[in-house]
Each structure stands twice: as C-alpha cells, then as structure tokens.
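Taken from a larger complex, these chains appear in their original positions, while the remainder are omitted.
By written order: A and B. Residues from 1 in each chain.
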Amino acid sequence: MKSYRKELWYNVPGRRAFVNITPQVEACLRESDIREGLALVNAMHITSSVFINDDEDGLHHDYDEWLEGLAPHEPVGKYRHNRTGEDNADAHMKRQVMGREVVVAVSGGRFDFGPWEQIFYGEFDGGRAKRVLVKIIGE
Amino acid sequence: MKSYRKELWYNVPGRRAFVNITPQVEACLRESDIREGLALVNAMHITSSVFINDDEDGLHHDYDEWLEGLAPHEPVGKYRHNRTGEDNADAHMKRQVMGREVVVAVSGGRFDFGPWEQIFYGEFDGGRAKRVLVKIIGE
C-alpha cells in the first residue's frame, strides 16, 4: 500500500468564499503515483469546508445567501461561542451544513468523478491562511 | 490491496425520492471478494445524495417536507443558479444537507452496520438516469 500526504494553503481575503481546488488536488494525485485507492480531502480548520458540487457562480451566490439564512452572522452577540472573543460561531454552523471532507475514489490513476463534480474549499471565516489536507492511499 | 469499482444506475420518475440501495451495494461487496476494508458509496451527480438512515416511509415523508422547508423549490426565480436555464438550485442545497457519500467499514466480508443502518440514494432532481459509484478497497 502506498500513501501520500500534502497540505494545500488558502488565504481568502473576505469572510466567505468558495474556491475550486480541483486542479491542485489533481496535481497531488499525479504526484502520489497511486492508481487505485481512496483520496481524503478535508479542511484542517473548523470554520471551513471541503465539498463537491458545481462550478457555477450563480450557485455559489445562492449557497452563500442560503447559508446566511440558516446560520446568520449577525447579531454576533446571539451566539454564546462569541463570548470567547470570537465572532465566527455562524461559520462553525455553515461548515457543518457543507461538510468537513470528501472521499473520492481513485480509479485508473484519475479521480472517479461524475460529469460535473468539482472539489471546493468553502471559507466561512477568512482573512488568514488556512489549510486543506490531501491524503491518498492505495496502489 | 484489492480494489473494486461499480456504477449503479437509478432513474427516479418524479422530482424527488429516496431509494434503498443496500441490496445492490451488498451485491457489489460480495462480487468484490473483499473481507476487510472500506467502501465508498457516492452520488456521481451533484443534485442527489447517498446517505445512511432508517428504511421507514414516514421518516422519508418527513425528510422531504423538512428539506423543502430548508431549501424550497419555488419560487424558482429566487435562485441565481436558475438563470442558467436550470430549475434545480434547491436540489443542490438539499444534497448538501443530506450529503454526497457514505464510507462504510467492511469487516469479515460484510458491511459493518449498526442495527438500523440502510444505504439510500436521495434524488432531488429526478426524471433521468443518474449514477451511484461503489468503490471498495481492502483485502
């Protein structure tokens, strides 16, 4: 069994954004030289997500509005977590809706994607450098 | 390390449905001849889900109503994604709540399920043939 590990760094200037990280994760797979196995791609931070969906700007706008409706940032004071001096309680919730990680099959040396699947980093508390972990195991 | 791959096809006539796919996924496991490992089961489409929960019709009715409350289909025009000519923005959201994939342990040649765990395909934008990927690695 082979295994491969890499950290990818992202620094989103605003509070929230969705970044298509498929090219960087595919570069990891090529570097790993693994042809059959499983790839785990996860946010290493608890106010961000890794998820698979469509690379369409309108959808990302809709996700942002929808998540803000489900877990509003304001008023910051309504969250007990924010009494610790943070203002990111809403980001911890948005991340649970969108998920921490994806596991992707590796078949024939490629990610075994459906027709529109793309891997995204979802940032809900940006403004600093944060990491995504890529771990691939197989042969 | 052994690896196994299969696509399962589903064509749900209406817009939304939950289909118990446990028997087909268990058939994959038998075919794989893997006794210890991990199985990934994921929707290959970004408006459907694979998840594990209870095979109880009332619950599926409740899930459907609940998801429609969290991410209503109508009015279609309120989603920017739907300006692309689609009407399925809500399906992209419902899928995030229910998840893209499950990873299930394989122990002693069987899925290592709790007492009520069953694998479901959740369709949120049906009316056409769509795929689920089963990838199993182990020994």
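The criterion applied here is as follows: a contact is a pair of C-beta atoms (placed from the backbone, for glycine too) under 8 Å apart; a residue touches a chain by one contact, two chains touch by 3 or more.
No experiment lies behind these values; they were computed from the predicted model shown.
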Report task. Assuming 2 chains are placed, give the number of copies in the entire complex as this structure defines it. Result -> 3
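Here, only the chains that are shown with their structure count from here on.
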**Report entry** Euclidean distance of C-alpha centroids - chain A vs chain B, Å
**Finding:** 20
Report task. Under the touch definition given earlier, write down the residues of chain B that touch chain A in their complex. Result -> 1, 3, 5, 38, 40, 42-46, 70-71, 79-84, 89, 92-93, 95-97, 99-101, 103, 131, 133, 135, 137
**Report entry** Complex contact set, residues of chain A against chain B
**Finding:** 1, 36-38, 51-54, 56-59, 61-63, 66, 70, 97-99, 102-105, 107, 112-117, 137-139
